[in-house]
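Of the protein chains in this complex, one is absent; all others appear in place.
So, subunit A:
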Amino acid sequence: MSDPAPLTTDRPGQVASATPPARGRSRRLSDRGLAVAFISPALLLLLAMSVFPLLWALYLSFTDYSATRGGPAHFLWFENYTAILASAQVHLRALTTLIYVVGAVALQTVLGFTIAYLISRRTHGRGLLTTLFLVPMMLSPVVVGLFWRFMLDAQFGVINSMLGSLGLGQVEWLTRQRTALISLIVVDTWQWTPFIMLIALAGLTAVPKYLYEAASIDRASEWFRFRTITLPLVWPLLLIAVLFRAIEAFRLFDLVYILTSGGPGVSTETLSFHVYKVAFLGFNTGTASAYGILMVLVVIVLTQLYLRYLNKLKED
């Protein structure tokens, strides 16, 4: 504290290196004050709007509180948690969510990477192509959901109309158990393929040209080049994109709400939609909170994974 010199060698990027020694101390102190003054308002907002609500949810998750019944909450401790973890209903939703997340993210990754690869091989019109492909991603899930609902409509929908003119049968996209989940996956894929494409493209354009040139001097086959140069260099970035999408897909609510409302039956009820039903239709606030906390735990694990890879990517 008394001697600023060793501090500056610890952190070479530190601004303090240019400070004259006599004024160093007071400057550093005012810097600290400035840092606190600049950071704390943002942190306070986050504490009030994110951390406090979650802590409250954590408290409620141990009680039998109901938002409509009111009255004092009784402590149940882990009863809500055991009930949820043992519930066959929840297991079914978890399976639906898993199918949806894996299906949608896998499809997006394959398609998005393919498109990015094709675009990266073009020399002309790259910018225009990229811009066009990005449109779905920027739309609100509400708009996307509504619009696909119209297009997939069994009676007036343009998809069935096209199938009809091809001589194929009509499909009840959103009103049959099996097709509804597929429709959900297709719509999510349509919206988020551009996301994977955008990031894959960033990775692909960053691959140094000379690597390919060296490989072509060695007469390496196209597939060999792709497998040994392109994929290893793009993979870390692609993994980030995939994890990001997985978290987002796991949290997804709006598209389900608009497109199918979880139906028909419960065939498209994901975990987040089920939480909503428990909380806002069943008004079992305590149970819903426990359910939510469990979901938050999953998100935290996924986020940690994401941040770890992100860190790795930044350090390289």
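We take it that a residue touches a chain if its C-beta (ideal position, glycine included) is under 8 Å from a C-beta of that chain, and two chains touch if they have at least 3 such contacts; residues count from 1.
As a convention for this text, contacts and distances are computed from a predicted model.
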Name under which UniProt lists the unshown chain, selected from "Aspartyl/glutamyl-tRNA(Asn/Gln) amidotransferase subunit C", "Fe-S cluster assembly protein SufD", "Carbohydrate ABC transporter permease" or "Carbon-monoxide dehydrogenase medium subunit": "Carbohydrate ABC transporter permease"
Full-complex contact with the absent chain, from A:Y81, A:F226 or A:F253: A:F253
Touching residues on subunit A - with respect to the absent chain: 11, 13-15, 18-19, 27, 30-32, 34-35, 38-39, 41-43, 45-46, 48-54, 56-57, 60, 67, 106-107, 110-111, 114-115, 118-119, 121-122, 129, 131-143, 145-151, 155-156, 158-159, 161-162, 164-166, 186, 189-190, 193-195, 198-199, 202, 206, 237, 240-241, 244, 247, 250-251, 253-254, 257-258, 272-273, 275-276, 279-280, 285, 288-289, 292-293, 295-296, 299-300, 302-303, 307, 310, 313
